[in-house]
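All protein chains of the complex are present and in place, except for one that has been dropped.
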Amino acid sequence: MTPALGVCYYPEHWPEDWWDRDAARMAEVGIKFVRIGEFAWSRFEPSPGDLHFDWVIRAMDVLGRHGLKVVFGTPTATPPRWMVDKHPDMLAVDANGRKKGFGSRRHYDFSHLGYREEAARITQLLADAVGNHPALGGWQTDNEYGCHGTTYSYSPAAEAGFRTWLEARYGTIEALNEAWGNVFWSMEYNRFDQIELPNLLVAEAAPAHDLDFRRYASDQVAAFNKVQYDILKTKRPDLPVIHNFMGRYTEFDHYDVAETLDVASWDAYPLGHLAQSDEPEDVKRHYMRQGEPDYQAFHHDLYRSVGHGRMWIMEQQPGPVNWANFNPDPLPGMARLWAWEAFAHGAEVVSYFRWRQAPFAQEQMHAGLLRPDSEPAPAYHEASQVAAELRQTAIAGTAAKGRVAIVFDYQSEWAWQIQPQAKGFSHSAHVRAVYAAFRKHGVDIDILSPSTKSFAGYDIVAIPALFAWNDALREAIADFEGHLLLGPRSGSKTQNFAIPAALAPDLPSNLLDAKVLRIDSVDPTLEVEVRGGGGAVRHWRERIETRAEVEIEDADGWPVLIAQGKLHYLAASGNKALVQRIVDYLIAEADVPTLLLPAGVRSRVRDGFRIYVNYGSGAAVLNPAADESGYVLGTAEMPAAGVTVAKLAKAS
Amino acid sequence: MTPALGVCYYPEHWPEDWWDRDAARMAEVGIKFVRIGEFAWSRFEPSPGDLHFDWVIRAMDVLGRHGLKVVFGTPTATPPRWMVDKHPDMLAVDANGRKKGFGSRRHYDFSHLGYREEAARITQLLADAVGNHPALGGWQTDNEYGCHGTTYSYSPAAEAGFRTWLEARYGTIEALNEAWGNVFWSMEYNRFDQIELPNLLVAEAAPAHDLDFRRYASDQVAAFNKVQYDILKTKRPDLPVIHNFMGRYTEFDHYDVAETLDVASWDAYPLGHLAQSDEPEDVKRHYMRQGEPDYQAFHHDLYRSVGHGRMWIMEQQPGPVNWANFNPDPLPGMARLWAWEAFAHGAEVVSYFRWRQAPFAQEQMHAGLLRPDSEPAPAYHEASQVAAELRQTAIAGTAAKGRVAIVFDYQSEWAWQIQPQAKGFSHSAHVRAVYAAFRKHGVDIDILSPSTKSFAGYDIVAIPALFAWNDALREAIADFEGHLLLGPRSGSKTQNFAIPAALAPDLPSNLLDAKVLRIDSVDPTLEVEVRGGGGAVRHWRERIETRAEVEIEDADGWPVLIAQGKLHYLAASGNKALVQRIVDYLIAEADVPTLLLPAGVRSRVRDGFRIYVNYGSGAAVLNPAADESGYVLGTAEMPAAGVTVAKLAKAS
Partner (left out) sequence: MTPALGVCYYPEHWPEDWWDRDAARMAEVGIKFVRIGEFAWSRFEPSPGDLHFDWVIRAMDVLGRHGLKVVFGTPTATPPRWMVDKHPDMLAVDANGRKKGFGSRRHYDFSHLGYREEAARITQLLADAVGNHPALGGWQTDNEYGCHGTTYSYSPAAEAGFRTWLEARYGTIEALNEAWGNVFWSMEYNRFDQIELPNLLVAEAAPAHDLDFRRYASDQVAAFNKVQYDILKTKRPDLPVIHNFMGRYTEFDHYDVAETLDVASWDAYPLGHLAQSDEPEDVKRHYMRQGEPDYQAFHHDLYRSVGHGRMWIMEQQPGPVNWANFNPDPLPGMARLWAWEAFAHGAEVVSYFRWRQAPFAQEQMHAGLLRPDSEPAPAYHEASQVAAELRQTAIAGTAAKGRVAIVFDYQSEWAWQIQPQAKGFSHSAHVRAVYAAFRKHGVDIDILSPSTKSFAGYDIVAIPALFAWNDALREAIADFEGHLLLGPRSGSKTQNFAIPAALAPDLPSNLLDAKVLRIDSVDPTLEVEVRGGGGAVRHWRERIETRAEVEIEDADGWPVLIAQGKLHYLAASGNKALVQRIVDYLIAEADVPTLLLPAGVRSRVRDGFRIYVNYGSGAAVLNPAADESGYVLGTAEMPAAGVTVAKLAKAS
């Protein structure tokens, strides 16, 4: 597929006589897709049943006249004020028991079935009103599910739904009591209708109680999405249904939600997310105008997996945003670099948010391609440049399959939030550390879901910090002929959040003959050096009993990396140097080809091209790579924020 | 006016047979004014309608016999417990939706009209009971409006009041939707009675919604005060009605409240406020026994402006207080220095809080002029000394008009709290930085309200970080012939909290031809050096397009200070060195006379005298000033906590 640019536009914010000029300029920039509609419910239906789609059809007419395709967003993230009068209990309740009111957005509870019907109703009305418009190019469901902490609600609706869900899952209350270990503190229930949500307790809830609540909440997001998907696909089976997910957001299982999506898109705000992240202060400062160099790429690869191979950027940061503690101006060129990197990782569309900076309301300090006075902002020119370069390079196809894959699992994210044991231990930190270590060598990576049935085709697969096996994954591991890296903490729980009878990592001894006997978790400022070769253990280490070979041990003689054939188990949380050392070792063992990338430079192969991007704040010079036949964009000398595209000698 | 001392006294706390001895000793100290009554409602009216003013009249008799004048405080900050039985909904509700109960003070909601009537009733009863007492010398309304976070309440009463206020302001719901930009996220209302308060939302409220709520809440304080003022002035047109405001407190617009006051007073606790402030740790330590050297002066000048030229200190810290995290003993002499400094800035009365340390209840660790065992505490002697020195120097008149003025605006304070964009950006920090830089040179400063109609008579006027222009101020700027310093962020919003169509700073191009294109806000630990002459930009800088002259630019070449004639615009937040550099430059340009003050020493001119105070912890030696004819108190050699008063050769 030929990649394309898009933009987010709100015709309802501007005088109708501005629309034509706006559309003409979009076309001039080289934009193909325009997302509209997702916050406009109060204009579609100002009072109950009083429908007004005429204006938006006129807006689509205008856009279509300029050759633009519309991605239409269902407006369910912002129900109008009258909806709350109609369904006062549709408002979500926070973990402190406080109802969250109207006056911003996302003021609905995923568990509220009355609102779910209203969402279906407006979706159907919209599908009927604009579904056959010739400019229509796709749909977006709702907007940023879960944003502002909205996946979890502690409302009566959620409580009722949770009870029903539990009854469906466990059948009998005895089975639930057994699964949760409720005998522990006399927590045994007599009936499902006695079960409450795991907030506002005296001490922590049973971990299985907490995990099941998160599973339930995640299922409600999926169910909410499915209602819209079914309507939209019924109307237009030919058009993609997309949702715009977010970065670093894991409160629901995106794989599950994407079962009723054709494309996964995400909203990429590299600077805002770095500013709000828990990255070390030096990283935050060094990259404050560029974003963390692996953050975007990781999400591209993740959402390409979530989207069954199809990925868009629905919102791309164009300049300073408004929502972080500090909101720097990007380095000139970053709005171009981010787009190119997204395309390199397989993006079909990169859509800038937003066309014109709004001078009013909550996001008035958020940049657009245009300033509030309609003059071009810097990203306007960068987007034009990207459009020209796409035409010039004629890049198409999709991201090349990686030789390395990493399993990312939302439930493991929740599991270690529920039971960190070492404060700050997280599944995603381990995944990202392994990801970055491979990517440092220019190795292309795929992200896999935990329900992957086979690892065939990969040289190396890593499963860092996965909380519990499932049958598919056990089989994939048993059948895999490449190099596997597991742990720490992998397989340390059952699906019911209990320690498995055979103890972690709970694999057959013919695969890995090892048992985790106990855990030593310490303050993250403390490290135990690893013998012979650098790196250190921190946060977490496992006292392991094993007949496998000890590849690496720490200064106290505890095994750190053990291997049984090609299966490697990492029994500790490593610092950056240790993770790199282990990844380097695996790359060498598996003979995976690498690149010698300058600091700050990253790369990805798509469609016979290798795209290099320079996140550094200074210039960098590329080393020649044997499989390239020359540069089709840029040169080996890359300025800060530079992009260079190499043509591969043969398709990779 | 001849300045005088006062003290706060609670006859209801002590046996009646102590009163005469107390009054005699007050007179011995040289005290003229005694504030009483403001917390005694439960003694005036122990149960509903059971009135007892006899005891307080006897107390006034005793005080009067010793030549003391009484400032009588209305007791509305502490309604008795039975009042809450009568009006259970008079209690305020915090932003988390929790009703705040009885058991301390200020347990009422400014929006509650029933309580407002009760406040009128007790005020009228008091006016009738003591209004003609010969010892009466003035009134205080309530006590410390807003203390303990009481300006804002999120109660049903506040919600109802807000709706009425909005309807009066906007007339139609369409006008409100337009003003707030409610189309943005489908936040459009159908009716005023759908509008709720901006707390407990899913994401942030529209900034105009939040700002209007603050305006509304501020108006309720003003309305509450007016009720009492009208009653008290009707009774005694000749006596001043005063309220005691606080330091660093900005939750309501003090200019508005003071429209029904004759004098603005404030409660000066230099050590407690420094300890609780966000001043740098080294300042907190260096001045922990003196207070920050410009803190008191700034508030004196501010409240002199709020009070239409008349200012008192109603409560002056006499020793350690009880309410900060740490409560140091003041440096010996500070209770004298603080009084002298207040007089220098125009105080008519400095009233120590309190006469005798109370051995019981919440403030038992708060020092007084007497210890709990009735022996003199150190401040007793310092107050006596001040009284003697006032007689000796015969200082009178009021503070001299400054040659420099700075605009301080409460609404701008709220605006940047609502939308900091750079965490920690505040209007008052910018005002105080400019204030301190002028005062370092011994320049006398006046504070002006944003509704000032003319700057005539000043050499320099600074308007730092003012969020939105109004007609009066635009006219004052256009007409001003002196040097003006504006920005950063000045004029960057309309009154409806939107970006102006012409972009900031939104002045006619004949005054200032400049546009702010975008903002770069970064972590405060990062600075960008400024070229040629020192100083650095931090927190905030504006990318500006201008035809004005660039006076200063930063290391990246961004304009920092631009000038069009005498109008200067500062396009960044400067560190201390940069602000000083710019102020020095303006002083030189405007040829304002300065003093060469030793570190830690500050000065102010009143009534033909220049008062020097030494905040340093060591001795300091004054440089001779050309306009002085000698010292009438102290000498050029100032000890720590020293006060020196010079006579001016001619009235300044």
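Per-chain numbering from 1; labels A and B assigned in written order.
Here is the rule we use: a residue touches a chain if its C-beta (ideal position, glycine included) is under 8 Å from a C-beta of that chain, and two chains touch if they have at least 3 such contacts.
What you are looking at is a predicted structure, and each value in this text was computed from that prediction instead of being measured.
Student: Decide which residue listed in A:Y189, A:W323 or A:Y631 touches the omitted chain of the complex.
Tutor: Touching the chain that is not displayed is residue A:Y189.
Student: Which listed residue, B:G30, B:G309 or B:P372, touches the chain dropped from view?
Tutor: B:P372
Student: Taking the entire complex into account, which one of B:G103, B:P237, B:G532 or B:G557 touches the absent chain?
Tutor: Once the missing chain is taken into account, the touching residue is B:G103.
Student: So which of B:P3, B:P207 or B:G319 would be touching the chain we can't see?
Tutor: Of the candidates B:P3, B:P207 or B:G319, B:G319 is in touch with the missing chain.
Student: Please identify, in ascending order, the residues of chain B that touch the omitted chain?
Tutor: Within chain B, the residues that touch the unshown chain are 12-13, 39-43, 46-47, 75, 78-82, 85, 92, 96, 98-107, 147-150, 284-285, 288, 319-320, 322, 325-329, 357-365, 367, 371-373, 377.
Student: Can you list where chain A touches the absent chain?
Tutor: So the residues of chain A touching the unseen chain are 96-97, 180-190, 194, 196, 198-209, 419, 421-423, 496-503, 515, 517-523, 525-526, 543.
Here is the rule we go by: only the chains that are shown with their structure count from here on.
Student: For chain A and chain B, what's the span in angstrom between their mean Cα positions?
Tutor: Each chain's C-alpha centroid was found; their separation is 48 Å.
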